[in-house]
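On to chain A.
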Amino acid sequence: MKALELIEKGEEMHGRAYIKSDRDEVSSIIKKLKENGFDHFVMLSCIDWIDENEFELVYHLWSYEYKEHVMVSVRLPRDSPSIGSMHGLFPQIETYEREVHEMYGVDFEGNSRLTPFLLDGWRDIPPMRKDFDSKKFAEDVFDNIPEIKEEEDEGI
Partner candidate 1 sequence: MKYEDWNKISRIASRKSLWVLHFCTGCGAIELPPVMTSRYDMERFGMGPMATPRQADVLLITGYLTVKTLKRVVNVYEQMQSPKYVISFGSCPINGGMYWDSYNTVKRLDRYLPVDVYVGGCMPRPEGVMNAFLKLMELIDEGKARGWEKYQKYYEQYKRNQKMAFNFGGEENEGA
Partner candidate 2 sequence: MVITKIAIIALYTTAAMFVGILFMGIGRKIVARVHNRVGPPVYQGFIDIAKLLTKKTNISHGWIYDLALLFSITGIILTILFLPIGGVKLLSMEGDAFLVLYLLAIPALGFALGAGASGNPNAAIGVMRALVMMLSYELPFVVTLIALMIYYDTSSIAQIVEMQRARWAIMIPPFVLAAAVADMALQGMLMEAPFDIPIAPHEIASGPMAEFGGKHLGTLMIYKAGTIVAYTTLFVDLFLGGGVVMYDGSLLAHIANFAVWFVLIFIVFTLSLLINTSFPRFRIEQAFKFYWKYEALLAFISLIWVYLVVIS
């Protein structure tokens, strides 16, 4: 796996290179990978390990040269998740960061557009977090919208 040769600490998982790293060396790893052929940024995903009280951010990169997919993952504490914004490396990271911010509440320093993105007028906690009970929310918001009461005499 070319990615593993580039960065020592990482192992192969399901045919993809999986590299663990921590907060401050993530950008250097991604920069290194970007310069050596991994120039396609696939996506940024976030996993909520609620029992370990941690968020895991995974940056997926792909290389057309080597036909390899590499995942750089970072663990952040769940109560105050914040990391430096990477949109310097890839411009489109800014949108992914906005989405993760809105759905999980992860703070990205340096990203200027962390405004409401997909949800309109949302006032609850970020909905994708595990401690948010979507079913209960759906019931008490959408189910108790009152029926349209019509006067009985003119039943249509």
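A word on the picks: all candidates are chains of the complex that A comes from, given by their letters.
The definition used in the following text is that contacts are C-beta pairs under 8 Å (C-beta built on N, C-alpha and C of every residue); 3 or more make two chains touch, one makes a residue touch a chain; residues count from 1.
In this text the structure is predicted, and so the values were computed from the model without any measurement.
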Candidate from this complex that touches chain A, chosen among 1 or 2: 1
Sites on chain A touched by candidate 1 in the complex: 118-124, 127, 132, 134-135, 137-138, 140-150, 156
